[in-house]
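A single protein chain has been removed from this complex, and every other one stays in its place.
Every chain is named by a letter (A, B and C) in the order it is written, and numbering of its residues begins at 1.
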Amino acid sequence: MIRFNSDYTEGCHPAILKRLEETNMEQTAGYGEDEYCREAADRIKAVCEAPDANVHFLVGGTQTNVTVIASALRPYQGAITATTGHINVHETGALEACGYKCLTIDTPDGKLTAEQVEKYTKAHFADESFEHMVQPKLVYISNPTELGTIYKKAELEALYRVCRENDLYLFLDGARLGYGLACRENDLTMADIAANTDVFYIGGTKVGALFGEAVVITNPELKKDFRYSIKQRGGMLAKGRLLGIQFLTLFEENRYFEISAHAARLAEKLKDELTKMNISFYINSPTNQQFPILPDDVLDKLREKYSFAYQARVDETHSAVRFCTCWATKEENVEALLADIRAII
Amino acid sequence: MIRFNSDYTEGCHPAILKRLEETNMEQTAGYGEDEYCREAADRIKAVCEAPDANVHFLVGGTQTNVTVIASALRPYQGAITATTGHINVHETGALEACGYKCLTIDTPDGKLTAEQVEKYTKAHFADESFEHMVQPKLVYISNPTELGTIYKKAELEALYRVCRENDLYLFLDGARLGYGLACRENDLTMADIAANTDVFYIGGTKVGALFGEAVVITNPELKKDFRYSIKQRGGMLAKGRLLGIQFLTLFEENRYFEISAHAARLAEKLKDELTKMNISFYINSPTNQQFPILPDDVLDKLREKYSFAYQARVDETHSAVRFCTCWATKEENVEALLADIRAII
Amino acid sequence: MIRFNSDYTEGCHPAILKRLEETNMEQTAGYGEDEYCREAADRIKAVCEAPDANVHFLVGGTQTNVTVIASALRPYQGAITATTGHINVHETGALEACGYKCLTIDTPDGKLTAEQVEKYTKAHFADESFEHMVQPKLVYISNPTELGTIYKKAELEALYRVCRENDLYLFLDGARLGYGLACRENDLTMADIAANTDVFYIGGTKVGALFGEAVVITNPELKKDFRYSIKQRGGMLAKGRLLGIQFLTLFEENRYFEISAHAARLAEKLKDELTKMNISFYINSPTNQQFPILPDDVLDKLREKYSFAYQARVDETHSAVRFCTCWATKEENVEALLADIRAII
Partner (left out) sequence: MIRFNSDYTEGCHPAILKRLEETNMEQTAGYGEDEYCREAADRIKAVCEAPDANVHFLVGGTQTNVTVIASALRPYQGAITATTGHINVHETGALEACGYKCLTIDTPDGKLTAEQVEKYTKAHFADESFEHMVQPKLVYISNPTELGTIYKKAELEALYRVCRENDLYLFLDGARLGYGLACRENDLTMADIAANTDVFYIGGTKVGALFGEAVVITNPELKKDFRYSIKQRGGMLAKGRLLGIQFLTLFEENRYFEISAHAARLAEKLKDELTKMNISFYINSPTNQQFPILPDDVLDKLREKYSFAYQARVDETHSAVRFCTCWATKEENVEALLADIRAII
């Protein structure tokens, strides 16, 4: 079975395991207060060109989303999100379990526009019953989105401008950030993201680490007491250095960007070749998640050899599915998949 | 200023005030454990033909919705609701603040159908990521809905059947229940509602009381420890007899139904006469909330003399607004309103 | 049965009922945005000598405590309270249900001292694991306390000084405030309380109203968006004027203080006479709650004619019980009780 169903099917980049071994018997302080965490934070701040940022390391994405959002909102405030946003659909209501409502906006491509956010917010405060409704206060976006789409620099800047004008925080979920930055359509840098959000995170779990997400907080209002929040939400790893060591390794020698580029290139190859076969897509994704629409019988045959995720029924005989590449994807497996699809079709 | 903006602009039915005066200096036990509450509960059980039901009295609607739903759900379970449901839009996220997600279904008329609920629930359990999503466990409906529409007996029965087949609780918010049962299109009785839900409540605040909602629990699973939940959610009135006395008075001499019929008749008069004027409606409501679409300049003139609620912009020059009648509405005011609209148009 | 078990066994002061009747068929705006609420707020601000305060009216005490505290704290912050504090023992975990921890300090008399609060707070921040513990941020006191004791002016001033020095909010639960201010040991005024807290509330439920608590917010940090919080926690009464009318009536003609003085005088009579009988007390309470220690067989006899609350077992044959007086207590009933105790002993 060759797995394309997600981007967390393998372990981690070998350099990380090597480093874990080298440091294994060292004694360090716990809870992220060790030298590795400090050094990893410094590297990330450098890459972000954000020397005053606070960088914290958490274990997983759901935990990170909850910790960041809960530390930013008052109980009667909510997070604006695309209806397809991960916090709204795939976190078992983790955010609501902490008391916060997702304020959803329907979008065709998983992205929020500056106009949508502005309209939603102004409508809230213009409503005579505004105190009977959850107050919008934070905008949650993901880049790449759950549908693989990405924000262009102009879009992100416009969104952040609207956020500042309307007293909203902008939070970017970068669980797959590397794969977004490495794709050919991208025009954003890590520094652009740091400059155009109040807080964002750099995903490790899906981009070369065993686990881990690095939260970068640039807005001073959100920095205070953040470690209390990490602890309260269960995200403070006892052996915190494991996170420091991983991110340190990923941000050495341009590694994070190089392994992301590998995944991006293979996804582009998949997309280009499927397009040549006249296969259409559920969504035009430029990143490591590709959503081709295929006949159900073709999918059944592919399932004998490959795993992939079911996305949606398109018509009576066709479904959209998701194939992911990642830092560990072997080119030969992509080629085998393409050959098999060609053969079946 | 003549107010049609809501159904809670006046005090209460005079018989209630009289009863409060007669009993004012009596000493009773607190927290709903007095004779008046017991007697009121008995009358409600009789009207519901549900001798085994548990009846509890709470102060307001938001509190009641939260108390009932939070006592029925586990943290990872959610409440299916129409997107327009009161719990989703007009309770400042009270339900989320208690940890529970609203699982929304878009509907044209504020009502949920058996088919929608079945489809939603089956889709949840069929999804390979089902554990990553909030589990549907309770269906929240309101009757009349926030848009004034009502459930027909067959619709409610079908919905309840689907709920039982899919292990879902059915909870009916009856904040305006009297006005639904009293309208000419209605074919439900209070007993039908008790027989076709797991828990529902009979609104007092909008139907003749100073305040108060009577929760009727028929499903034994939901009865246990409910008073703990009332206390925890802030709904246990110290002088609980105030609720007992009010509901006792409302359920004497058919009063609840008679005062509801008054409001229903005036709403129907309003609807019929506006229809004759070729005025169209945002939604076809058979109950005490009417949503005519009027030119903005007409509305501006009406605002000099009447208050009413803004509902939605329909086009550049027309808006939908809401006029409510209630137990206390004076026929002469409805006539004055109709005359003024006729004159302006 | 003559009830001394609590101070909410009767209805309300007759002047309130009269006012409710006079205004019953008036139409007003809902949700506390009517003229009566505005006027009542103005009177309370005048009595508090706090023209810039915000005054809000809620229905009950548990709801008020939760709303105030939840609107003041971040999720990782907690409320310092005496272990006997109402929020810690008698609200079914309402505060925890909103996500906040009670940080308890054991006290002999239900009161917190400036020293205790300072020591607790400094210990928190001095602990190397401080981020692993809930951060103290608000001090909850009640006056009178759950044990009937009161704060002297110097004590309250010292407590508030420590709070400001340590960046803590001071919140005073005044569910029985009138009975505290009216007792002979008291040296505080309402204005003193407003000047020496960040937020407090004036209890109506136990002091002459049908229900209702008036929250007075003097700290600007706590004013923002408070009405969202009221709505979210279920405390926004649809017919909000009922609260305005009640507090307006209580704060006319010195009524609140006069009816409180009546209860205080009867409690003092009870205390003085029991003391003369050589009966000792569980706690030396100067207010309307008295906690005599009596032989169990005496209590059994008293129970035939009187209701009162059980407080604690003192030894094998004696128990402490609680007798409450209130605005509605009849002097003849206190005399009858005293006579019966004298006779039995």
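Keep in mind that, in the parts below, a residue touches a chain if its C-beta (ideal position, glycine included) is under 8 Å from a C-beta of that chain, and two chains touch if they have at least 3 such contacts.
Note that this is a predicted model, so its numbers are computed, not measured.
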From A:38, A:184, A:239 or A:342, the answer for touching the chain not displayed is A:239
Across A:11, A:108 or A:220, the one contacting the chain not displayed is A:11
Note that chain A touches the absent chain at residues 1-3, 6, 8-12, 14, 17, 20-21, 23-30, 59-63, 66, 91-94, 97-98, 205-206, 210-211, 228, 231-239, 242, 328
Listed in rising order, the chain B residues that touch the chain left out are 31, 70-71, 74-76, 98-99, 131-132, 135, 225, 227-229, 231-232, 236
Chain C positions in touch with the non-displayed chain are 75-76, 78, 89-93, 96-102, 104, 128-129, 131-134, 309-310
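Definition applied: only the chains that are shown with their structure count from here on.
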Across the interface between the identical copies chain A and chain C, with over half of residue numbers shared counting as same and under half as different, the residues used are same
Most contact pairs found between chains B-C
Of all chains shown, the one whose Cα mean is least distant from the combined Cα mean is B
Chain-centre distance (mean CA atoms) for chain A and chain B, in whole Å, is 41
When centres are defined as mean Cα positions, the distance from chain B to chain C in whole Å is 34
Per the C-alpha centroid definition, the whole-Å distance linking chain A and chain C comes out as 49
Chain B touches at least 2 other chains through residues 91-93, 97-98
